[in-house]
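With one protein chain withheld, the remaining protein chains of the complex are depicted in position.
And then chain A:
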Amino acid sequence: MESEYKLLGGAMVTLALATATLVVVPYLQLSDVQPSEGLKPYTSAQLRGRQQYIENGCVYCHTQQPRAQSQAPDFKRGWGRAPVAGDYYYDNPHLLGTMRTGPDLLNIGARQPSVDWNLGHLYQPRAYTPGSIMPSYPYMFELKDKAEKGDKVVHLPPGYAPVGQVVVARPEALDLVEYLLALDRTYPVKPPPEDPR
């Protein structure tokens, strides 16, 4: 080929096609999606927790998209039903994730609703799940000799609590747990109107 204009013209057309199919059409198709019935907007504490989830890169090990029962046993594992687009109405940015080094978290709030468990698990996952490879997050907690008024003390299983000190959750940890508890899409939804399969 001799003409750079033909080259660049052709290259731009193919990219435009790809952009149309993967970005523009989904944009048009999904822009009128309504929030699922039963889905509540995040509170400001939950949004702060969501920010912690993003900042600490939880998304690189946890998905938020259980697969349909016809495809995988996600439902049987208690991870929940297959979600629909409306379940993510308030999610910006999306946190669907691509890795399951850890389990799916779309319904962790329903599965593990205890604040104490979640806080302790963030402080030391192996105290609750032997063999877990989740990082511990000591920087979200403070070690104090004595809890002060208003401190949220973390109750750890015997053997994991530091001797003579108490573990106090920092606001980051409390926010993150707020968000995790909000992850609950167990309300029923109508199946998508057209399922091509």
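Going forward, contacts are C-beta pairs under 8 Å (C-beta built on N, C-alpha and C of every residue); 3 or more make two chains touch, one makes a residue touch a chain; residues count from 1.
As a working rule, contacts and distances are computed from a predicted model.
J.: According to its UniProt record, what is the protein name of the omitted chain, chosen from "histidine kinase", "Cbb3-type cytochrome c oxidase subunit I", "Transketolase" or "RNA polymerase sigma-70 factor (ECF subfamily)"?
T.: "Cbb3-type cytochrome c oxidase subunit I"
J.: Using the touch rule from the top, list residues of chain A that touch the missing partner.
T.: 1-4, 6-8, 10-12, 14-15, 17-19, 21-23, 25-27, 29-31, 33, 54-61, 63, 65, 67-68, 71-73, 76-77, 82-85, 87-103, 125-126, 129, 131-139, 194-197
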